[in-house]
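Left out: one protein chain. Kept in place: all the others.
Right, subunit A next:
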């Protein structure tokens, strides 16, 4: 009994989660009965659209291309943001020099970065990915700067006393201390990146979920809008649960 309880606990948590989703769908279904189906289509209508769009191949194609853009810009933002953040956290000079530009970039609306990227680089894939990465990068840099500032001085001294070489220090002293910050930046980053990708696609790409949304907006097809949004949210939830959460658990295994 005692060793079965954690599993039972997990089962209960899953049931609670499914229950809340079912309740939400039920409310939606009830609400759709009482309103104009063009404003709020029923769950069945949305499901039917998803099935139709999937059968035509458009759903998979659009979600695939958007996911690719999320992944590319996410990796670019994480890599550049991490390097910048560590440099800012470790060097006072770098921090003084770059703090203001970083703050400016952090507070520049996503829309402006996107429009400027399209004007300067043309309506290209590179411009789209760069625009998303540039929106996300300052956020990563700020989070990792906090991590790099808080390095344990006792461990630094220990590493010095035992003459750790640079590679050993980076792998066994620096990165493990930054790992929780990197995972936090990644989890908040993925959700931020995909929201911005849609705007970028809407403004200047001929495919992807953002393009599909703008197309169905012009047709005022609410079932299509909700359908795309739900499917893409489900995909991103799966990415979080299957990729980022295990990464988070791995980072915390020694705690």
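In this text, contacts are C-beta pairs under 8 Å (C-beta built on N, C-alpha and C of every residue); 3 or more make two chains touch, one makes a residue touch a chain; residues count from 1.
Methods note: contacts and distances are computed from a predicted model.
Peer 1: I notice the complex is incomplete. Of the names "DMT family transporter", "Dihydroxyacetone kinase subunit L", "Aliphatic sulfonates import ATP-binding protein SsuB" or "Formate dehydrogenase subunit alpha", which is the UniProt protein name for the chain that's not shown?
Peer 2: Per the UniProt record, the undisplayed chain of the complex is "Aliphatic sulfonates import ATP-binding protein SsuB".
Peer 1: Which of these touches the unseen chain: A:16, A:55, A:161 or A:219?
Peer 2: For the chain that is not drawn, the touching residue is A:161.
Peer 1: Identify the residues of subunit A touching the omitted chain, counting contacts across the whole complex.
Peer 2: Listed in rising order, the touching residues are 154-155, 157-158, 160-165, 168, 172-173, 176, 179, 254-255.
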